[in-house]
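Here the complex is missing one protein chain, while the rest keep their positions.
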Amino acid sequence: MKPVLKLENISSFIGPFHILQGVSLEVRPGEAVVVLGRNGAGKTTTLRSIMGLVKPAAGVLELEDQSLFGLPSHKIARLGLGYVPEDYGIFNLLSVEENLRLAAWRQDNATKERQEYILQLFPDLKAAYRRLASTLSGGQRQMLSIGRALLNENKVILIDEPSKGLAPIVVEKVCKALLEVKKNTNIILVEQNFNLACAVGDRFYILNDGRTVLDGGIASLAKDRELQKRYLGVVA
Amino acid sequence: MDVFVMLLVNGLAEGALIFLMAAGLSVILGLMGIVNFSHGTMFLWGGYVSVWMYTKTGSFSLSLLLAMVVGFLMGLIFERFFIRPVYGKVTAQILITLGLMIVFTELVRVLWGPTPLAAVRPPHLAGTWVMGSIIISKYRVFLIVIGIVVALGIHALITRTRIGMIIRAGVQSPEMVQALGIDIRRYFSLVFAGGAALAAVGGALYVPLVGSVWSGMGISNQVLAFIVVVIGGMGSFIGSAVGSIFLGLTGALVAWYFPPAAGVVSVLLMALVLAFRPTGLFGLAVKS
Amino acid sequence: MKTPAVIKLVTAGAKDRKQFVAGSAVALIAAAFLLMLPGFAGHATISLFSRIFILAVFGMSYDILRGFTGVINLGHAVFFGSGTYLAGILFLRLDPTPGTLLLAVIVTVVYCSAAAFIMGKIAFRGGGVIACAMITLALGEIVRHLAETWRDVTMGADGLTFPIPYMFRDRLLFYYYALLFLILMVIVLRRFVLSPTGRVLLAIRENEQRAIFLGYNTTTYKMISLQVGGISAGLSGVMFALLTRFANTELLTIQQTLNALLVTIVGGTGTLYGAIVGTAFVQLIQHYLLTLRDVHPVFTRWLLFFGSIYILVVLYMPAGIVGAYRQLADLLSSRNKKKIA
Partner (left out) sequence: MSTPLIQTRQLTISFGAHKAVNNVSIEIEKDIFTTIIGPNGAGKTTLFNLISGLLRPTGGQVLFKGTDITHLSPLQRVALGMGRSFQLTNVFPALTVQENVRLALQAQARIGYRIFADHRKFRQLNEKTGLLLEQVLLQEKKNFLAASLTHGEQRKLELAMVLALDPEVLLLDEPTAGMALEEVPAMFELLDRTKKVTDKTIVLIEHKMDLVTGLSDQVIVLVNGSVLAQGSPPEVAANPAVLAAYLGGGVLSEACA
C-alpha cells in the first residue's frame, strides 16, 4: 500500500550539530507508528523536521504525493499534519477557547462539529473552556494540545511523548484518547512509556544516534525483552 | 495647584508621544525578538512628510494620514528586505536596523536639506484654554486624547481580534503558531509595519508641538522610547504604557523644578529601575 | 551550517608556524611601506594615513567588545569623544605643552575607566545583548546631550578649536607618532587578547552560561573588557585631538560609534587586525567619495553610501574582509591537503 507519509534518509542539523544522519520511516494508511530510542537519539528532531521547524538538509520527505521538503511550517501544517509537541505548545496568554479557535483555520460546520467532538472527548476542556490556559494542569494541557491537532482534518498527527511528566491516571486518559484518535487519523507517536507505545502503535521504528536502526511490528517488540532492554530503558 | 495641573498636562502629553513610539517598539520586541533601531527613523520621516504635506495642502488630518501611510510602507519594506534575511540573528538585526537608521536619516537631509524646518500647529488646535490661573494648551490636550485612544485601540486589538490572538500566542512561541498552519511571518510584517506607522504618526504629532522638524529628532526620541521599554519591561505592552506616562511626568516635573537635570533624568530613572528590578517594572522574559 | 573560519583561526592562535611566518612577512612589508610612505606621498595622503592609524585603534577597541566579548556597546563614542574633548579642554585652559598632554592622557584614562565602570554597572545588569545595546545607546546620547548643553566648557554645537603642543604640529612627524601609537596599541591589545583574561572573553562570547558554570564571574570579565576597550578608545581620542585640533559633539554621537562598528565588521570581527583593514578601507572610500563632490552634490552626503555599504556587508559578507580572506585561504589549503592525500 502507498504510504501516507514517507521519510527517506532525512538529514538535519541544529546549528553546527548534525543531529539526524539518516532517518527513514513511513506511515501507511490507517496506521499508528511509534518512534522509539534513547534520549538524544533524534526522535524530537525527526518530528520537527517533518513539520519544517527544523529544515532538513537532505533526504526525501513526502506526504502522499506532495514533497514537504523545504516548505515553510504553516504550509506543511495546512497540507494535513497536526503537531503535538513535547511541552504541549499551549499558549498561556490565551483562553482554552482561543487556543482552539487559533488552530481552526476554517470556520465551517465541519470544524464546529469536530470542536463539539473534541469537547466531548475531553470533558475537562469543556469545564475550563473560558479559563486562561496558564491555569491548566499538565494533563489538561496535553488534552488541549491533542484536541487542537484534531480540529482540522489532518492526515497524520505527530505526537511527542504525551506521557511525559504525567501521573499514571492521566496517562491512561491520554491513552484512551489516542486510541480514539487512531480510528480516524494516522499517528506518529514518540514515546518512552512502553505500555502506552504498545497499546497505541501498530509498528515501531527505533532510532539510534540520529539514524533509523530497526523497525518492525509492535507485537514482535513486545515479546523481545532483549530489544526492550537495549533501546528503551526498561528496567530488567 | 495650577502649576501642578499644568505639569500634569505637559507630562501626560509628552508621555502620550513617547508611548506612540514605545508601544510599537515593545510589541515588535515581544513578538519578534527584534529591537528596531530604525524605529526613530520612522518617527523622523513621519515628522518630515507631515510638515511637507501640511505646507502643500494645509490639512492637518491629511498630513497625519500621509505620515501613517509612509511609516507603514517603510515598515513593510524594511521588514521584508532587511529584517527577514536575518531572523533569529540578534546581532545582525541590531546592526541592520542601525544601518537603516543611518541611510534614512541621511536621505532626509538629501531631500529636505540639513537645516531644521519650521512647523506650525493647525489653527483649530493652536491656542490655549484659560481657567483662572491655569493655562492649558489645546494641542497638549489633543495629544493626551490621541494617546488614550491609541492605547485603548491597541488594547482592543490585542485582546479582541484574531490578529491580537495570534500576537499574544506568537509572543510565547512563533514556531508553534506556524505549526498550526498560520503564516506568522505575515503577522510579523503587519506588526512591524503597524509599529512603524504608529511611530510615524508620533513624529507627525511631535513636530507641531516643538515647532520645528530636524534630522536629529529621530534618534533623541528613540532613546526615550528605549528607556521606556527598559523601564517598563521588554516586550510588555502595559509596561510601555505605564513607563511612558512615568517618564513623561518625571520629565515635566524635573524640567520645571530643576532644569539642569532635564537631560539626564530619564537615564537616572532607568538606572534606578534596573538597580532594583533588572527585568523592568513589568518584566517579561525576552527571547534569546 | 559552518562555523566561520575567522573564529577558527583566531582561537587556534598563531601556533601554526607557517601561518605565523606568513603573518610576520605581511606585517614587515606593511611596516616598511608605511615607514617609507612619507617619502613619496603628499600632505593630504600623510594626513589621511595618520587618521587611519588613529581610527584603527578606535576600531580595535571596539573589536575587543564586539568581536571578542560579544557585547554590543552603542555608547562607545563616549570614550573616544571624551578623549578628544578632555585633551582639547586641557590644551585650551593650560599651556599646550607635552606636560599637558601627559596630564590629558592621565585624565582620559581615569575618566574612561570611571565611565566604563558606570556604564558596565548599568548595562550588564542582566537582559543580554538587546538590553545592553539599548542601555548603552541611551547612556551615550545622554553624554552627548550634556556636552551640547554645557556650552561654557565645550562650546556646544559650535565645536572647540584648540592649540596643541609644538612638537606635534609637524604633519610628517605626527605621521610617525600616529604609526607608533598604532603599533604600540596593537602589541598591547594583542597581548590582552592572548592573555588568560582574553580567553575567558572568548568563552563568554561563545556561551556565557557555560563560562559561569566553569566558575568565571562573567560580569567582572565583561567589565574588564569594557575597561580595556574604553581606555583604548579614550587614548585614540586624545591622538585624534592632536590630529584635528578640533572637537565637536559629532564625536560623541551614535554615528561615531557606528563608524567603529562598521570598520570592525568590514574588516572582520574578532580578528583585531580586521579593524585596521576595515578602517583603511572605509577611510579611503570616504576620501574618494568626498572628492566626487564636484561631480554631483549627493556625494557630500557620503553617509548615505556609508550606511549602504554597512547594510550590504552585514547581509552578504558577515565575516568581513579578513574573514573572507581567511575562509579563502582555508579553502585553498584544505584543497591542497586533499590533493596530497
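As written, the chain order gives the labels A, B and C, with residue 1 at the start of each chain.
Note that a residue touches a chain if its C-beta (ideal position, glycine included) is under 8 Å from a C-beta of that chain, and two chains touch if they have at least 3 such contacts.
Note that the structure is predicted; figures quoted are calculated from it, not measured.
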Visible partners of the omitted chain are A, C
If the hidden chain were put back, which of C:H43, C:R93 or C:R210 would touch it?
C:R210
In the complete assembly, which of A:K55, A:R78, A:R101 or A:K164 touches the absent chain?
A:K164
For subunit A, enumerate the residues touching the unshown chain of the complex.
15-19, 38-42, 92, 134-138, 161, 163-169, 171-172, 175-176, 179, 192-196, 198-200, 208-210, 229-231, 233-236
Residue ranges of subunit C at the interface with the undisplayed chain
3-4, 7-8, 11-13, 15, 188, 191-192, 194-200, 202-203, 206-207, 209-217, 221, 224, 228
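One rule holds for everything that comes next: only the chains that are shown with their structure count from here on.
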Relative to the centroid of every protein C-alpha atom displayed, which chain's own C-alpha centroid is closest?
B
Averaging only over C-alpha atoms, locate the centres of subunit A and subunit B and give their separation in whole Å.
43
CA centroids of subunit B and subunit C: separation to the nearest Å works out as 32
Take the average of all CA coordinates in subunit A, do the same for subunit C, and state the distance between these two points in whole angstrom.
52
Do you know which subunit A residues sit against two or more other chains?
none
Going by the contact rule already set, what residues in subunit B reach two or more other chains?
none
Complex interface listing, subunit A residues touching subunit B
51, 53, 72-74, 77-78, 83, 85, 89, 91-94, 98, 101-103, 105, 148, 152
State the interface residues of subunit B toward subunit A in the complex, per the touch definition above.
162, 165-166, 168-169, 171-173, 175-185
For the complex, give me every residue of subunit C touching subunit B.
70, 72, 74, 122, 125-131, 133-135, 137-139, 141-142, 145-146, 149, 254-255, 258, 261, 265, 298, 301, 303-304, 306-308, 310-311, 314-315, 318
